[in-house]
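Only a single protein chain was left out; the remaining protein chains are all shown in position.
We call the chains A, B and C, going by the order they appear; numbering starts again at 1 in every chain.
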Amino acid sequence: MSQHLLVLLPLLLPLYGAILCLPFWKRSLPQQWVAGCTQVCWMASAAMLIYEVTTTGIVKTQIGNWPAPYGITMVADIFSALMIGASTIVGFAVYLFSLRGLNESRKTYGYYPMLLLLQMGISGVCLTGDIFNLYVWFEVLLISCFTLLALGGTKAQLEGTIKYVTINMLASGLLLTGIGMVYSLTGSLNLAELGRLVRQPGSDLSLVNIASIFFLIGFGIKSAIFPLFFWLPASYHTPPIAISAFIAGLLTKVGIYTLIRLFTLVFIMDRNFILPLLLVLSGLTMVVGVLGAASQTDFRKILSFHIVSQIGYMLMGLAINTPLAIAGSVFFILHNILVKTNLFLISGVVAQRHKTFALKKLGGEYLKNPFLAILFLLSALSLAGIPPFSGFWGKFMLAKAGLLNENYSIVATSLAVSLITIFSMTKIWNEAFLKPKPDNNGSEKEVVTSEEKQASRYLLVPVVLLAGIILFIGLYAEPVISLSIRAAEQLKNTDLYINAVLNR
Amino acid sequence: MIFIVLAGFITSFLAPLLYRLLGRYVYVPMVLLPLAIFVCLCSFLPEVLAGQYVQQEYVWVSSLNINLQFYLDGLALFFALLISGFGTLVMLYAKGYLDDHPLLGRFYLYLTLFMTAMLGLVMSDNIFSLFVFWELTSISSYLLIGFKHKNETSRTSAWQALLVTGGGGLALMGGLILLGIGNNSYTLSDILVNNGFISHNLYLPALILILLGCFTKSAQFPFHFWLPNAMEAPTPVSAYLHSATMVKAGIYLLARLSPLLGGSEVWQYTLLLVGGVTAVMGALLALQKTDVKAILAYTTISALGLLVTMIGLNSELALEGMLVFLLAHALYKGTLFMVAGAVDHSTGTREVQELYGLGRQMKPVAIAATLAGLSMAGLLPFLGFIGKELLYEAALEDPAKELLAFAVTFIAGSVFACIATLVGYRLFWSKSTNSSPVKHAPGAMLYLPPLLLGTAGLAFGLWPELLATPILHRAAQSITGNTELLLELTLWHGFTLVLGLSLLTLLVGLLLYRFLPRLHQFAPALEAIYTYGPNNLYHKGIAGFLNSSRKFIGWLQNGYLRSYVATIVLTFSGLVLYTTFRNKPELALAEYASLLKNTELYEIIIMILMVAGLIFLMNTRSRLTSIVVMGLVGYSAALFYILFGAPDVAATQLLIETLTVVIFVLLLHKLPAFTYLSHVGHKYKYIFVSVIFGATMTYVLLFTQQHAVGSPLKDYYGQASYLEAHGRNIVNVILVDFRGLDTLGEITVLAIAALGIVGLLRLNPEKGGKR
Amino acid sequence: MKTIILSTAIRLLTPLFQVFSIYILLRGHNHPGGGFIGGLIGAIAFVFDTLANGHESTEKTFFTLKVYQQPRKSGISYLQHYLQFIRMNIQRKKEAGQLDVQQQYCIQLRPVYLMALGLFIATISGTISLLLQQPFMTSQWPEFHIPVLGSPGTPLLFDLGVYLLVMGIILKIVFTLAKE
C-alpha cells in the first residue's frame, strides 16, 4: 500500500464513516452498523501504520503533492502511530459500550457521526506536521467534544459544557495568536521547518520563546495542567459514560501529545527556563489533581481529578527531557488512555445498576458481581501503579529518569502522589464494592429487570476487552516499552523527523 | 523456579473455579500446591547444602533490565521452605477454620496468591522482580485482611495496612532505583559483590528509603500500628502473614542487603534504635492487652524488633542468632495463632479473662499450645531456648552496644515468658471452678497443623544438627559471606553467664505473669497515651488530610467560571511578561514614536468607530443594541481587511457577522427579559485582569511586528499559484489546493457544529435526560 | 418584518441570489470569492427568506419537490411507464387535474443531505488522487475546457463541496433555530 494512503487512512476512514452516517440522520441502526465497520477498519489502519512505522521508520505524505515547507505534511512516527493505535482500541471499546449503554435519543441525534469525527480529529492531531493544521484538527476535536458533552442537554451537562466551551475557546484563541506570531517571526508553518529554523545558528529566538508560552498555555489548557485545568473536573462527569469515557480517556492525552511534540521539536531553545517551568507545573498538577481526587466522593469525579493528576506524570517526563523520561511519558500516556477509559466504563456499568455515581449510595458489588470487581481492581491497581500492572512501568521509567537526572524533588512528589492515588482508588473499591449496599430505608427498592441485567452483562464486553489489554501490557510489557523507548529516541533525535519531512 | 511461581499464580486464579467445581473440597488441590512446592524446593537442598546456589533467568522486560531472575542460596531456600511448609499447614488449617464460608474459593485465591508472591520475593535475584513480588504481597494481604468485607473495621484495617505498606513500598522503589543507579545493575547477586557502595553519595538516600520500606513491612516503630489492626483478618491469615511470612519480608530484605548496606554507622544505629524501641514497646503493649490475638500481635512486633536489632548488630553471631530466633519464632508464633483461632472458633471469644481451663475439652490444641508456649518462654529442650541463648551471646559480644542490645533482649524475653505462661498455661491448664464453655470441639484440621508446628519446635530443639543446622548454616553464610563460618547449634552450652541470664529472664517472666491482672487493670489508665500514638495520628492525619484537601479544592475549584478564567489569564500574562523580561527582545519604540506618521484619515476613522463601539458596548444595557453594535465592530474589522488587501477575508467577515446577528435575532425573543447584573464587589479585580491581558497582547503584537521576517511561503505561493495550481486568486488557491486539508478540517468543524446545534435544540432533557 | 412587499421581494430575489452565489463560487479561483463565500451568500438569501416568510414557507418553496406517481398500467412496458412518469412530473402544473393521480408525495431536500453531499464531494475530490497513487488532494486538471469554468480540476470540485456544505450547514442551523 502506498505511503500516501497509509498515513491518511486513520484520518479518512472516520471521515468517510461520518459522511456515510449523515444520510441516515435520525435512524440509529444503520448508523450503528456504519460506525461499527468504521471502528474496525480504523483499528486495522492503525495497526498497519504501526507496523509500517516500526519497520521502515518515519512515513509521511505531502498533501496536494506540494513540497515540504510549502504544503501540509502528514507524518507518522512511532509516537503518533502508537497514539492512534491506543485511540482506536479505546474507540472500539467505547463503541461497543455505546450499543447498550447509551439511550436511543442520543444515538439518533448524531452520537455516532460526532464520535467518528472526534476520532478523525485525534488522528489529524497525531499525524499532522503543520502547526496551523494542528490547530484545525484541534478545533475539530474540540467542537466534537462540545457537541458530545452537551448531547442530551441535561442541566449538569449544560453547566459543564459552558465552562468547557469558554475556557477552551480561550485556549484556541491563544493558540491562534501564537501561530500568527510564529508565522510572522519565522515565515513558516511546517513543524519540521520550524524545528530546523530555530536550530539554525544565529537565529533570534527571544520572540519564539514568547510564542512558546502561547502554546504552553493553549495546549496546557487542553491537556489540563495545573492552573489551567478547571474545565475538566467541571465537565467530565456530566455526560453519559459512552461519551465521557472516550473524552476522558483521550482528550487530555492528545493535548500532552502535542506538548511533547512541540516542546521536543520546536520550542526547546530556552531549556533553562522551559524545563524547570514544566517541572514545577507537572509537580503542581500531580499534587492538586490527586488532592482533588482524594476530596471527592463521586465515582466519576474522583476519576476526573485523577486525569489531572496523571497529566502531571506525563508532563514530568517531558520536563525531565531525557530519552528514558520521554519514553516513560509515552508509555504512561498509552497506559493511561486504556486504563482511564476502562475505569470510566466500569463506573458506567456500576451506575447502570445503581442509578447513581455517589459512593455513599453504592455498595455490594463485590458479592453481587465478583467478575466486575476483579476487572475494576485490575484497572485501579494499574492506575495506581502497582506492579506488575501497566501503571508501574510508566511510573518506574519516570522515577528512574528523574533520579538519574537528579530531579529528586519531583520524583519524591510523584511517589507521594502515587500513594494518594492508591488511597483514592481503594476508597472507591471500599465504598462501591466491599461495603454492603446501604438500604435507602427500603423506600426506593431498585428493581433490576432481567433485560437490564442482560444489558449490564453485555456492557462488560468492552470492559473485559480493555482489561485484557491492560493486563497484557502489564504482564508482557516488553513490546510496548521497547516501542516507547524507540519513540522517545525518535522524539529526541529531531534530525530524523526534520530530514524525513523536508526530504533532506 | 519460575515454574513454582507460575504454578502458584495459575492455581491461585483457578481457586474460585475449583471452588465451583469441588465445593468445600477445594482445599485438596490448594493444600497439595504448597506441599508440592515444598517437596520441589527440598530437591534443591542437596545442591544448596553443598554450598552451591541455583540461578535461573527468564527474559521479561529486557529494555528496562527487569528480568525474572531467580537465585536460590541458603537464605532464599530457608525462607522458601519456611513459606511453603507453613503454607501447607495454613491451607489445611484454613479449611478447618472457614469450612462453610461462601467465599472460600476467593479466600484460597488470595492466600495462594500471597504465598506465591512471597516465594517469588525471597527467590528473586533482580531487585525489581523482588519489588514486584513485594507489592503483590501488599495487595494480597490487603485483600486477605479485608476478607470480612462487610465489617467496617475490617475494611479500614485492611486499608490502613495497604497504605502503610504501600507507602513503604513506594519508598522502597525509590531506594531500589537509587541502588540500581549506584551499582549499575539490578541483579542482586552482582550488587552484593560491590563493597564500595557505602561510600557512594547515593548510599544515604538509598539506605533511608529502603529502610522505610522494610520498616513499614516489618511493622517497626512507628509504623507498627497496622499489624495489631490487621488482626481483623481471619486467623489463618494472621497465623501465616503476621507471624511467619509477610512481616518477615522486611527482615529478609534487610538481611539480604546487609552485606551491601550494613557496616555503616547509620545502618547500625538506626536498626538498633528502631528495632530496640519496637521490641520494648511491643513487649510492654502486649502486657496490657486482653485479646489473645492482640497479645500475640504485639509480641510479634516485639520479636520483629528483636530481629531488626540483631541485624543492626551486624556481627556474624548476631545474624546467626537472628536466623535461629526467626525460625523458632515462626514455629511457636504460628502455632499460637492457630491455637488462638481454634479457641476462638470453639468458644466464640478471644478474651483471656473469659478463658480458663480449656485443656480437658480440647486436648490436642492444648498440647500444641503448651509446646509452643514452652518454646516461646525459651525453656530448655526447645528451639526457642537455643534462639534466646544465641541472642544473648550476640548481644553481649559487642561491648559498644552491649547494654542496649542486652536490655532489649532481656525485656522482650521476659515478656515472652510471661505471655507464654498466659497462653500456654492459663488458658488450658489453670484450675478454675468454671472452665469456659466450649460450643464444639475443634476438628482435626484445626488442631493438627498447630500440633505439628509445636512438635517441630521441640524436634528442632532436641536435634538441631538434624535439619536446622545445615540449612541455617548456609543461610547465615549467604548473609555474612563467610564460608568458613560454622554455625553450631547445641542445646547445652554448660553453665555460662548466658544460661544464668536465660533463667533470670524466665523468672522475671513468671513474676510478670503473677502481676498480670493488675497490669490489665492499669491498662485503661494508659488510654490517654494512645491518643498520641501512631495509630491515632494515622487516623487524625487521614481525616485532617481529607478535610484540608476538601477545603483547598473547594476554594480552588469553586464553580465560578470567571475565577477560572481570571486564573488562566493571569497565569498566561504573567508567564508572557516574565519571558519577555527574561529574553529582552529589542523593541524600538522610536520607530513607533510617530504613531500617526503614515496613517490615512479613513483608517483613523474606522479605528475610532471600533473603539467607540467598544465603549458603547461596555455601557449599553440593551441586548438588541449590543448585538447590532457588535456587528458594527465586526464590520469595521472587515473594512480593515479590505483596506489591507484581503477582499476574501473581508467578504467572509461581513457575511459571518451578518449571520451571527441573524442567529442572535432568531434566538433573542426566546430569551427571558434582560436583567442587569453588575460585577459584584470584584469589579476592579476583573478590570485589572482585563487590562493586564489587553496590555500583554498589545505588547506582544508590537514586538512581533517589528521582528517579522519575509516569508518564503508567500514567495512560493506567488510563483506557483497560477503556473502550477491554475488559479489567480492566491488566497483561494491556498484554501482549496495548497492548504486544502485545513479547509477540509474547517468545514468538518462547521458540520459538527451544525449537528451539535440540532442535537442541542431538539433533544430536550425531558426527552433524553437519562444518563 | 412580515410585510407583503418585503416578503414577496425577497422571495423573488432569492433565486437571483442563488445564481449570484454560484457565480461567486465559480470565479473564486481567479477573483475574490470561492466556495465559502458563495455558499454563505446563497445561504443568506434563504435565511432572509426565512426571516421574511417563515421557515415552512422557505422549505416548501425551495426544498421540496412534489412527485406524482401512478401505478404501472398493464400492457405498458417499463420504459414507457417511466417516460410517462417523467412527463407527468414535468408537465404537472398543466396536467395534474387531467391525469388520474394516484399518489403524490414530497421529496424533501433536507439540509443534512446537502451537508453530507458537500462533505462527500470535498473528500472525494481529494481521494481521487489517492486512488491514482498520488498524495491526497493532489490536483487533477482534465484536458478539456468548459466555457465559463475553464478546466474543471479537482480543486474546483473541492470548492463545490465547500459551497454545498456551507449552504447545508447554515440552512440546518437557521431552520432548526426558526423551528424553536
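The definition used in the following text is that contacts are C-beta pairs under 8 Å (C-beta built on N, C-alpha and C of every residue); 3 or more make two chains touch, one makes a residue touch a chain.
Methods note: contacts and distances are computed from a predicted model.
With the options "NADH-quinone oxidoreductase subunit K", "Na+/H+ antiporter subunit C", "Acyl-CoA dehydrogenase family protein" or "Thiosulfate oxidation carrier protein SoxY" in hand, the undepicted chain maps to the protein name "NADH-quinone oxidoreductase subunit K" (source: UniProt). Within the full complex, the chain left out of the display contacts the shown chains A, B, C. The chain not shown here is touched by just one of A:Ser45, A:Ser80, A:Gln119 or A:Thr161, and that residue is A:Thr161. Across B:Leu273, B:Leu537 or B:Leu702, the single residue that touches the chain missing here is B:Leu702. From the options C:Ala52, C:Leu119, C:Leu156 or C:Ile173, the residue with contact to the unseen chain in the full assembly is C:Ile173.
Although one chain is not displayed, its contacts with chain A can still be listed: residues 132, 135-136, 139, 142-143, 146-147, 150, 153, 155-156, 158-163, 165-166, 169-170, 172-174, 176-177, 179-181, 183-184, 189, 233-235, 237-238, 295-298, 358, 360.
By the touch rule set out above, chain B reaches the unshown chain at residues 550, 553-554, 557-562, 565-566, 569, 592, 595-600, 603-604, 607, 610-611, 614, 617-618, 623, 626, 630, 633-634, 637, 640-641, 643-649, 652-653, 656, 659-660, 663-664, 667, 670-672, 674-675, 677, 679-680, 686-687, 689-691, 693-695, 697-699, 701-702, 704-705, 708, 711, 713-714, 717-719, 721-723, 728-731, 734-735, 738-739, 742-743, 745-747, 749-750, 752-754, 756-757, 760-761, 765. Residues 30-32, 36, 173, 177 are the ones on chain C that touch the missing chain.
The working rule: only the chains that are shown with their structure count from here on.
In this assembly, the C-alpha centroid of chain A lies 26 Å from the C-alpha centroid of chain B.
The distance from the centre of chain B to the centre of chain C, each centre being the mean of the chain's C-alpha atoms, comes to 65 Å. The set of chain C residues that touch two or more partner chains comprises 115, 119, 123, 136-137, 139. The set of chain B residues touching two or more other chains comprises 737, 740-741, 748, 751, 753, 758, 762. Interface of chain A with chain B (complex): residues 15, 63-64, 66, 69-72, 74, 103, 105-106, 109-110, 113-114, 117, 120, 124, 132-133, 136-137, 139-140, 143-144, 146-147, 150-155, 162-163, 166-167, 170, 174, 177, 180-181, 183-189, 204-207, 209-210, 212-214, 216-217, 221, 227-228, 230-231, 233-234, 240-241, 270, 273, 277, 288, 291-292, 294-296, 305, 351, 366, 370, 381, 386-388, 392-393, 396-397, 399-400, 403-404, 408, 411-412, 415-416, 418-419, 422-423, 426, 430, 434-436, 477-478, 481-482, 485.
Within the complex formed with chain C, the residues of chain A that make contact are 2, 4-5, 8, 12, 15-16, 18-19, 22-23, 25, 61-65, 74. The residues of chain B lying in touch with chain C in their complex are 647-648, 651-652, 655-656, 658-659, 662-663, 665-667, 670, 725-729, 732-733, 735-737, 740-741, 743-744, 747-748, 750-751, 753-754, 757-758, 761-762.
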